[in-house]
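Presented below is the structure to which this report refers.
What you see is the complex with one protein chain gone and the rest in place.
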Amino acid sequence: MSLILLAALPFLGAVFPALLIRAGRDASAGAAGMVTLIAFIGLMTNAPAVMRGEVVQAQLEWLPGLGLNANFFLDGLGLLFAGLILGIGLLIILYARYYLSREDPMGQFYCFLLLFQGAMVGIVLSDNILLLLVFWELTSLSSFLLIGYWRHLPEGRQGARMALTVTGAGGLAMIGGMLILGNIAGSYDLSVILTQKEAIQASPHYLPALVLILLGAFTKSAQFPFHFWLPHAMAAPTPVSAYLHSATMVKAGLFLMARMWPVLSGTDAWFYIVSTVGLVTMVVGAVIALFKDDLKALLAFSTVSHLGLITMLLGLATPYAAVAAVFHIINHATFKAALFMSAGIIDHETGTRDIKRLGGLRKLMPITFVIATIASLSMAGLPPLNGFISKEMMLEQVAHTHWFGPGWLMVAIAVFGSAFSAAYCFRYIGHVFLGPEREEYPSHPHDPGPGLWLSPAFLVVLVILIGLFPQTLVQDLVKVSAGAVTNGYLPEGLKLKLWHGFNLALLMSSIATVVGLLLLWAYNPLRKGWDGTPRPEAKEMFDQVIGAFTALANWITDVLHNGSITRFAAIFLLFTLGLGYIAYSGGTMAAPDRETLTASPMAIVGWVCLIVSTLCIVAFHRNRLLALVILGIVGLMISLMFNYLSAPDLALTQISVEVVTIILLLLALNFIPRETPVEGSGARQTRNIILAVGGGLGVAGLLYAILIRNPVMESISAYHLANSKTGGGGTNVVNVILVDFRGYDTFGEIIVLGIAALVIFAITESVLSGPVRARLLNRKPPEPVAGDAHPQMMVVATRMMMPIALMVATYIFFRGHNLPGGGFIAGLVAAIAVIMQYMASGFSWAAARQTWPYHGIIGSGVLIAAITGLGAWFNDMPFLTSAYTYVTIPPLHEFELATAALFDLGVFLAVVGAVLLALESLARYAWQPGMEPEHPMDINPERDDAPEDGTKQEAAT
Amino acid sequence: MILEYAIYFAAFCFGSALLMCLWKVVSAEGVGDRVLALDTMVINAIALVVLFGMWKGTEMYFEAAMIIAMLGFVSTVAYARFMLRGNIIE
Amino acid sequence: MRLLARIFPHPYLSLLLVLTWCFLQNSFSINTLVMAIILAVIIPFTTARYWPDRPKLKRPFLIAEYVLIVIWDIIVANVVVAGLILFRRNDSLSPNWVAIPLDLRTPEAITVLAGTITLTPGTVSSDLSSGGHVLLVHCLNAKDTSAVRDEIKSRYERRLKEIFE
Amino acid sequence: MIELELLFASAVGVLTAAGIYLVLQQRTFPVILGLSFLSYAVNVFLFASGRLVQNEPPILTKYAESYTDPLPQALVLTAIVISFGMTAVVVMIALSAWLSARDDRVDMENEDPPAEEDSDAEAQS
Amino acid sequence: MFEYFVAIFLVIAGGFGLVGSIGLIKLGDPMSRLHAPTKATTLGVGGVLIASMLHALLIEQHFSVHELLITLFLFITAPVTANFIAKAHIHRHCDAEDLPDPSPDARWAGLTEEEASVDALQATRPSSLSEERS
Partner (left out) sequence: MINHWIIAPVVLPAVLAPLIIMVMRFHLDLQRIFSIAGTVALVIISLVLMSQAAGGTIHVYELGDWPAPFGIVLVLDRLSALMCLLTAVLALVVLLHAVGSGWDERGWHFHALFQFQLMGVMGAFLTGDAFNLFVFFEVLLIASYGLMIHSGGPVRLRAGLQYVIYNLLGSTLFLFALGTLYAVTGTLNMADLAVRVAELPDDQSALLRVGAVLLLLVFCVKAAVLPLHFWLPSAYSNAPAPVAALFAIMTKVGAYSIIRMYTLVFGPDLAVTDGLIGTWLMPAAILTLAVGCIGVLGSRRIGRLAAFAAIGSMGTLLIAISAFTAEAMGAAIYYMVHSTLAAAMLFLVADLVIERRGNDHIACDFRLPQNGLIASLYFTAAIAMAGMPPLSGFLGKLLVLDATRDAAMWVWIWAGILIMSLVMIVGLARAGSTLFWKPFDPSLSAPQENGEDSAAAPALPFVATGSLLAGLVALTVLAGPSMRFADATAAQLFDPQNYISAVLKEGTE
């Protein structure tokens, strides 16, 4: 089977259990089992070639630009691991079918399990370290889901998070390491990297790469001091623990070290880091395991210890150690998976995993007893079981290794660790199965059905058989795997055998066993001492660290994003000023070359008015009405300034916009407090003043620097001046730019206006559909209100002024193309004419006489502009291409017709509609019952006095 | 020549008037006086714009004066209505 | 006739608008006139709803006389008031309110009267009574309020009454 | 004699400074005033990017010899219109926020208040 | 010669404009100050506009009438403006006692009920006012 298919199979297959769960638990488990079985068989089809020493390869291009390709290869190491993953996976699937209860969503379980399986297979088959990283992180994620599978358990949630955090962190470190490695080697393909030992080890980046990669491996394989997550992951259902935390995932770190062994090992750094970490982990794990009462915790720490052992062997970096490591990986997988499953059986049948509540199960659960005992003894390293052989090899290697300090130090530590290892194995047998039967267990213990015990039994058979016939059963596999680790260097005449003769290793092993028995004999006093000794509790520390980080993150986030927009704005300004200054000071400027103008007295008067009124607003801004009054002066002065500096169009626009803006602000001011309260600290004031002065100086300086220099290059507007009349048909170049050269800007601009009106309308609707409406209806004016809402003089004046203003608007509109004016100003003037009417007779009265909907006015404005623009398409011209012509209809003189005028009409309508819709919204806020006057003016003697004759009736509306 | 001086003189008058109104804006007691001052400033500004056009001999700026005349009224009424009624378009 | 009334709801306004357009154009041509007439129809037509009642001018030709009188009064009053401002101490002025009972009833007429009063320096129309029968006028310097009242009534209101009512 | 350019630049500077000062206030109303000032300032700034020219409006006539740069004027017109729309919107949002929340401060209290119980604390119990 | 003619108008206009604003500063009470701008409006701006028309007609040799429009606008709007400012002043600073008797009507329109209540307790209010009070 192709490796690609092999790697993809579990992922593709993960869909089936989830889908088939409706068909029943058996169908779901069966689907998972079939998928795994097919994959296993597929793997086996490749086995012969691998056993012959070939490397099976498969390539698929994925992201060649990065050097990330779906390249797979299968060598001995990969075969060993893939076999373990799929083989034990098969057993676990069987076991889990009977282990999980009816309430557990089994489809999900098998789905996650297969995802995990796929990720693991992917790791061991990857021929590309980036691809390996993908699968590596996937194992973290899928194990997160598996550990948290029992969602109702807070331990599960926490354990899952802890596992994800630790292994995820390691994984990220490894990404860094792998990328460095890939960059040194010039490729991310393992087959290339593995040939670059010299280059890699010579590189200055070797050490960081090594450390980062080892961080990944150590965290994954629960090496000290990252071992603490593994026991907490035991909150997972036992099949998960058996699979992930004995046979597979935790071995991924070992696999990685083995995989990178040819390029990374052989240096002092590797030797000391890896072997020391392994040794310490081995001892620490063994010691803690002895004192754990939870069966699964005991097994978890024993796993930690054995992983340490294998790590240490890999760290020693000799071919013999590699062989021992590979062999122990196989052995550990067999006995530890069996032990986890037996622990699961005990938990399942007795209702507890607490050793203190167990004991004497020998007769009640004989099958389980046999299975567990054989597996334990193998773990303890007793002959003739497989654990014995690999442990002997380990001790043999240790005995020939020079580590720190005196030569015997490592031997002593190893024996010490082995003794504890033996002790907890004996305790597992002694305190659970042996001893007197208890009067009561949480439930009635008995052996389970074969569905549960078949899988561990099969493994235990392997334990015995491998122990008895290692050469027949596994020697070839071990050789070819170890060969893959060591790049083919194997100890000469290697033979796996049960009996090595009386040697130092056997002696050490014996001592360890005896001491182990002694430790168990002295368990109670030892336990007292252990319980009395203060120890760092890894979980609490982890929780504290994570808690601290979370609190810190909370704090940082809250402090930075405290909701104070004024502070955000201050930071914005400060940053802008700072960077602007840096940019300025890093450049150079030519001497001023522009002839400056002399300020006439008129300009100085304007300047004084502008500055003084601005400062007045700053000083008086707390009186809001006053601020608005003075704002009118500022607007007026700016308008005069535009006039003074050759910009009549701008002057007209400025003054019109000013009036409408002030009306809007006055309308809004009606609802809000009339005064701004004094608040804010002095420091705040100082900050504001400093920023204001800084900003003012910056802008003034920048502008002055611009104004006293001529443009370095000629402006494109020379073209506009030259082509305005001939190309655009108008003599007001500003207007021609607006409706023609840059009509597209104007198109966007009227849409902005239209959107503004829509937003205003929508927000008014939203607010009025909420609780605010009642409040507004019952609103009392904050100040006493004068009588005579619609004064006669104003009404009568408006009757004259409004038509005249509309006339003026028309005039401004039509002259715009050639003289100052245009659709926008005309629109504003027209809108103001209508506002005049609103102010005279009130919005309700006036709006009742208004027939066109504002939405329609806005929409038609935008549409007219758009359609005018689109009209050009029929001429095969781009959007917004204009046309104009001169027409003569007798007896009239020649006049101009231009599409620009149509476009400007769109502008005009959009402006009128937008302004009026905005006003309408404000008027709706202000609306209160009874606010619909019948008459345009409040006082009209002609109307109210007794009629002298019948003709003086007011025309009906 | 005399015309130019007359224009200068008138501009000086209206400019001074503008500054006096400004002074009133700065120093007045309540809002009402300031609205009055602003209204007077608008009137003076109209005169200044027309004078500017005469001075430069162009009619280009005339519409500005006209629009200011028309719209200054609206904003003054708006301020006053606000003081009277709060809601300026009720 | 009715049709004409709909097209020209306010004929004087239309006339004013024609003039306005010609003034705006600041030049006269046939195009200007045509456009002026078009607009003078369209604009009053669209804004007619905002001017529901139609005051009639009984004697429009008297307007000219009235305007001339007002202009003359404005000039005179300007000089007088300038004198008051420049050469009199504030405390020697006697500002005063004057209530002017109105014979006029048409809002347009009352407004013209009030406007005239304001435009002539020294007097400002300040308010109307709640029934619209009395005009409140502020005088810059009026020792004798009844004299002011009488002058206004005889000089302006009488003429307006003739024009409007 | 005072340079017009200096007057002009200093006026824009004062407008900017006033705008910044007001924008940094704590209530919506002065902030909106400040934004208006900033838009005055920037419009005038943009206008001046074509340099200051007197009495040469960009209206083509037979008599004029040269014209001021029309492009910045067109840009400023667009900018004025846009900032008018923006002002209208910001006024309405501020008003609606005041009506809905009865609070016209622009600063908001921290929106992410500390939870009563932490998820881990809950898990340990 | 024509120049002198125009200049005279300008000087007169400037003078009245200036006097208006002097009045604004000099006069003591707010209602009196309200009289001042009327000068700037009428003879001040009016003079400038006439000067401008004459300038066009006599010196630049073309007919210019659009100045009349500004005059028209100002003559229509200035009384309204003044009226509003006066009303605002009355509203903020005056009670019924400060003003002359509005009889035959109940009260001055611009006064609020409270302000007017001093002497208008028994008076019936016009119907048009009842609505806007609700």
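Worth pointing out:
As written, the chain order gives the labels A, B, C, D and E, with residue 1 at the start of each chain.
The working rule: a residue touches a chain if its C-beta (ideal position, glycine included) is under 8 Å from a C-beta of that chain, and two chains touch if they have at least 3 such contacts.
Just so we're clear, the structure is a prediction, and the values are computed from it rather than from any experiment.
The absent chain, not drawn in this view, touches the displayed chains A, D throughout the complex.
Among A:I546, A:L615, A:A848 or A:L892, only A:I546 touches the chain that is left out of the view.
The hidden chain makes contact, of the residues A:K363, A:K497 or A:H561, with A:H561. Interface note: of A:P204, A:G449, A:G501 or A:G586, the residue touching the hidden chain in the full complex is A:G586.
Set against the missing chain, the residues A:I4, A:L179, A:L434 or A:L465 yield one that touches it, A:L179. The residue touching the chain not shown here, chosen from A:A683, A:M713 or A:V887, is A:M713.
One chain of the complex is left out; on chain A, the residues touching it are 61-68, 103, 105, 108, 130, 133-135, 137-138, 140-141, 144-145, 148, 151-152, 156-157, 160-161, 164-165, 168-169, 172-173, 175-176, 179, 183, 546, 549-550, 552-558, 560-561, 563, 565, 568-569, 571-573, 575-576, 579-580, 582-590, 699, 702, 705-706, 711-717, 719-720, 723, 727, 740-745, 747-749, 751-752, 754-756, 758-759, 761-763, 765-767, 769-770, 855-856, 858-860, 862-863, 866-867, 869-870, 872-873, 876-882. What chain D contributes to its contact with the hidden chain is residues 23, 28, 31, 35, 38-39, 41-43, 45-46, 48-51, 71-72, 75, 78-79, 82-83, 85-86, 89-90, 93-94, 96-97, 100-101, 103, 106, 108, 111-119, 122.
The definition used in the following text is that only the chains that are shown with their structure count from here on.
The fewest steps needed to get from chain A to chain E, moving only between touching chains, is 1. Chain centroids computed from C-alpha atoms place D closest to the centre of all protein C-alpha atoms shown. Of the two chain pairs considered here, A-D and A-B, the higher C-beta contact count falls to A-D. As a whole-number value, the distance joining the C-alpha centres of chain B and chain D reads 25 Å. Annotation: 13 Å between the Cα-based centres of chain B and chain E. Rounded to whole angstrom, the centroid-to-centroid distance between chain A and chain C, based on C-alpha atoms, equals 73 Å. Of all residues in chain E, those that touch two or more other chains are 15, 22, 34, 36, 41, 64, 66, 69, 72-73, 76-80, 83-84, 87-91, 107-110, 126, 129, 132. Listed for chain A are residues 644, 648, 669, 785-789, 791, 793-794, 797, 800-801, 804, 808, 819-820, 922, 931, 939-940, 944, each touching two or more other chains.
The part of chain E that touches chain A in the complex is made up of residues 72-73, 76-77, 79-80, 83-84, 87-88, 90-91, 107-116, 126-129, 131-132, 134. Those residues of chain C that touch chain E in the complex are listed here as 20, 22-27, 74-75, 78, 81-82, 85-86, 90-91, 93, 95, 97-99, 101, 114-134, 136, 138, 140, 145.
The residues of chain E lying in touch with chain C in their complex are 15-16, 19, 22-23, 26-29, 31-32, 34-36, 38-39, 41-43, 63-66, 68-69, 72, 75-76, 78-80, 82-83, 86-87, 89-90, 98-110, 125-126, 129.
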